[in-house]
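Notes follow once the structure below has been shown.
Subset of chains shown; positions unchanged.
Labels run A, B and C following the written order; every chain starts at residue 1.
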Amino acid sequence: MESILEMNGIDKSFGPVKVLSNVSFDLRRGEVHALMGENGAGKSTLMKILTGIFSKDAGKIIYEGNEVEYTNPKDAMDAGIVIVHQELNMINHLTVAQNVFIGRESMNGILTDDHDLNHKAQELFDRLNMDINPKVKVGSLTVGKMQMVEIAKAISMNAKIVVFDEPSAALTETEIQELFKIIRDLKQQNIGIVYISHRMDEIKQITDRVTVMRDGATVGTIDTVDTTKAKIIKMMVGREVSETPKTESTVPTDAETVLQVVNMNAGKRVIDLSFELKKGEILGFSGLMGAGRTEMARIIFGADTADSGEIYVHGQQVHIRKPVDAVKHGIGYLSEDRKQFGVIVGMSVADNVVLTDLNRYTNGPLINDHKINAAVEQHVKELRIKTPSVKQLLGNLSGGNQQKVVIAKWLEQASDILIFDEPTRGIDVGAKSEIYDLMNNLVDMGKSIIMISSEMTEILRMSDRIIVMSEGRKTAELDIADASQENIMTYATMREEIG
Amino acid sequence: MAQTIKKAKIKSTESTYTKITNAIGLQQIVILIVLILIYALFAAASPAFRSGNTMTSIMDASYYVGFLGLGVTFVIITGGIDLSIGTSMMCAAITGGVVYNELHAPVWVALVVIMVMATGVGLINGILVAKFKLPPFIATLGTMMITRGLGSIISNVKTETFPLRGSANGWYKSIFRTDGNFPTGVILLVVMAILASVVLNHTKVGRYIFAIGSNREATRLSGVNVVTSEAMAYVIAGFFAGLAAIAYAATYTTIMPGTGAGFEMDGIAAVVVGGTSLAGGVGSIVGTFIGVFIMTVLKVGLPYLDLQPHYQIFITGFVVLLAVYVDIYRNRKANK
Amino acid sequence: GKSASNKPTSTKDMRVEVIAKGFQHDFWKSVLKGSKQAADKHGVKLNFVGPKDETAVAEQLEMLNNAINKNPSAIVLAALDTKSEIDAIQNAKDKNVPVIGFDSGVPGAPKGAVKANAATDNYKAGGIVAQHLYDAIKTRLGKGQVRIGIVSQEVNSMSLSQRTGGFIDKMTKLLEADPNVGKGQVAVIGHDKYNNDVSTKNAKAIIELRVPAEVTDAAGKTEAAALLEKKDLIGIYGSNELGVKAIINANEAMGDRIGSTGDKVVTVGFDSGKLQQDAIRSGKFLGSITQDPIKIGYDAVDLAVKAAQGKKVKDVDTGVKWYNKDNIDDKDIQALLYE
């Protein structure tokens, strides 16, 4: 296979921080090339340099035999290099079709032709087998659907190189399979594909070669067929990481019920949902995208309101109208969208951890920052949060460490009911297993966890019990001993008339 | 067969779409009802308001606010604000007066100068905001001060008088009101509103203005030249400030130096009352159009209730708060 | 010492700071012209400033403080509000900087601080306008309720409140003395500052004051239109340029209600300006009163120079003149008018 792209000796610094040093990467026509590495290894940065979003400090990019340097995304796009970004880049107030074709509107003289745009979009979705209405506003879609629109948008550009930066993070298993179909199709068309993901299974399934990065440098490139999961992980983290699914629940049958939800309803998003959470249990919530899990979590936490339903904490009925109430009842919530809802990137690690309740750290009306720093340093040590100081701005931490800060925030509150919504979304294997260890420690300490996850392996590895949701309803409640990928999938795709 | 199935699929989704457009229309219907209610209230309360030339008064008072509102709608949809439109309008108008009176140019030249000047200020705002990334509030606060001073410098702090109706050069007045008192200006206002609506909804620049207001970074990453499009919104606001200046000159004949501060708030209030969101990404020309008339009907109508001026301002403040609250409340309900 | 530097022997080294009440009205442009003439004659340096409008008390005080700090030979001041400036005026007095009042002067200033005034008696001027209007409408009294309107830019500044007050007081007096109206038959409405207790229901005459909600042409026009809509309106008075313009603009939009004869609404004004002169020539206005802005400016600076030289100065009444269609082109009137 002929090479389409070579990146040689790429350097990049943000201010004094060097994030890429002497990175090399090459891509052939018609191959799927995985780019792997821990959070903050520099994968996205490298791809952003390729697509003209960042400028490089040193190095060469050779594309189709010529040295190129793009200074804005449009030039790269015009040259046939497109990227599906790690973060969603949707314009919520425009329609799906308008989003897909932004910058490439159909014209009727000087006027835009939305009719034609809708048709083109519909054709595109039909071809890609996606069920998305081109005329609705993007803001009304679920995260997963938005991600599909992003993918469709990239593919519609007839590019020669497509970069997927963690496209599967927001997708459920079925959608990932759809995506793989699309990728195989692109391969057929001799298009070069860069695929960034933290999910090991996917690498085996879809990629031809793997390039691993660590701390801003390339560790090496290997053919996928010649390698194993363990090898890749070792390259990424420099050590072995084991991964074993749970086989039976560790929760005693007579454990106390710490949280009970009865007949919760919220429009069409949550319908008649009832369940119990036991002390020391990790209760997994599985389901397809938009199944209503996040909504359920937000309602319990008081971020949204239900139409009806009752919530009992330690047997007492509680009325949670806002997050403040939930916190009072010992409930903590780790959001699926960390940047938007979880952390305050413009504040320090310390401020983020103690944000909820500053009363413990005041002398009279004044805040005692020394006391805060000392307390947070303790958390940082316990959770092994990688940060030069508790005064570091949170935005400067990697994703996994940001996630740990959020966990620290709820430990700080001594919350004993923790809702983890996609706790490892976009987090690398190294940090991932640390978070798993942390969760296990937490339940050992007697805390209870609701874990919402779209990653089947994660659900099977961590949960004591699994609730499967579909279209707002609970379709199954499985003990871990009875659960398997197959039966979870069956319940997750169950329609209303069956359930 | 497959063909028919596809058609049916599109049809069924079409109805969701219709629902959404209906929802957008609803917003405008709500404020239209508010407008009609206010009008009816005044008509019921004051015989003088019902009779006579009230309509002409309302029209006269609405031209410049209307143009300011139409223009600044574009800026507000980008998520920005333009505080300079009021002073820039008066600066352009007085400069036109200087060109006519001091340089003895024909009236049409003065009008062209007005348009060029106001649009130029818009361009400067656009460059400051889109290119140099100054926050719109402060960038346009700066140009507001500058244009306020500039008008006085150019005119040497003299009041400029445009040609009177009936005089040899008074023809331009008929653009807005014929000698027979027919408010022709409303035709111009409607035509410009339609034009603005087409630009906003059916051209690339309009599309990008919405996109920028909704998510500037995503728009940029999609390969759109956001700097040009964002700047264009300010240029359009400047252009409309020019039209407002001409309307002002035609309606009020004389232009005093140093004035115009405060007019921008009338325009902005009309836009927001019309349902355009200050957060950007959402807005409509029809809404602004209705918002403008809510403001001017209040302004013209309240004096007919023989209310003293301070009560008028007081009540207008309440109406603005109420209108915006109703809009937000409705939106929140709709999103539930 | 300080006082020595205040009093240069030659007028060449003198500088006079003039603080007006505004800058944007043509009236002040003419005052400036007169001031310059006097400054040129004496060969003194002149600095002429004014706040953005007649309610900008803080701005004017800052200007006055600046002027005093500059240690000028004399200060010419038209106070927006004397009380807010008393400290500063006292300060000028302590520093031996002579203050000359102009336009409406500096009423209520600390004794001895203001050496002299070159001022218009606005209250009296308002009365003169009322007299002319009364003479033109008195034949229309006694046939049912009549209304006389006033459009005033605002009523807080000294000069405008006096012009308006002088008009209202005089008109009330004249009407009450008229056999067709009579005592207690004149209702004053429209603004709490001037309203009286007479009920509008039975009053034979109503004097209605309208103040625009904002100092804009649009708001002024709206108020004037609301007055002109009233069928019983027989006379209307605009107490400064903005008020006059409001009446002209409103009238233009409502098909010629105003005039100086017949059943038209008899209209009178204050000051000049292009629109107003035009209206007088065409008979839309019965007439207007004009101050002598050039003389005000000239006399004030002249007094200031003399005071700085240590000469004794005394008040100058700069006077007002009534002008109408017949005398507008007279030389002595033309000299007072500005466009």
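In this section, a contact is a pair of C-beta atoms (placed from the backbone, for glycine too) under 8 Å apart; a residue touches a chain by one contact, two chains touch by 3 or more.
Since the model is a prediction, treat every value here as computed from it, not as a measurement.
Asker: What would the formula be if every copy in the file were counted?
Answerer: Full-assembly copy numbers, per this file: A x1, B x2, C x1.
Going forward, only the chains that are shown with their structure count from here on.
Asker: So what shape is it, when you link every pair of chains that touch: line, ring, star, complete or other?
Answerer: Basically the chains just string along in a line.
Asker: Of the chains shown, whose Cα centre falls closest to the middle of all protein Cα atoms?
Answerer: Here the chain at the core of the arrangement is B.
Asker: Using mean C-alpha positions as chain centres, tell me how far subunit A is from subunit B in Å, no decimals.
Answerer: From the centre of subunit A to the centre of subunit B is 43 Å.
Asker: Let me have the rounded angstrom distance from the C-alpha centre of subunit B over to the C-alpha centre of subunit C, please.
Answerer: Distance between chain centres: 36 Å.
Asker: Determine the centre-to-centre distance between subunit A and subunit C, using the mean Cα coordinates as centres, and give it in whole Å.
Answerer: 73
Asker: State the interface residues of subunit A toward subunit B in the complex, per the touch definition above.
Answerer: Contact set of subunit A toward subunit B: 53, 72-74, 77-78, 85, 88-94, 98, 102-103, 105, 107, 110-112, 122, 126, 133, 135-137, 153, 267.
Asker: So in the complex, which bits of subunit B are touching subunit C?
Answerer: 48-49, 51-54, 56-57, 60-61, 64-65, 152, 157-159, 161, 164-165, 177, 181, 248, 251-254, 256-259, 262-263, 299-300, 302-304, 306, 308-310, 312-313
Asker: Inside the complex, what are the residues of subunit C that reach subunit B?
Answerer: My answer: residues 23-26, 29, 52, 189-192, 210-214, 216-219, 221-223, 225-226, 229-230, 245, 249-250, 252-255, 273-275, 278, 339.
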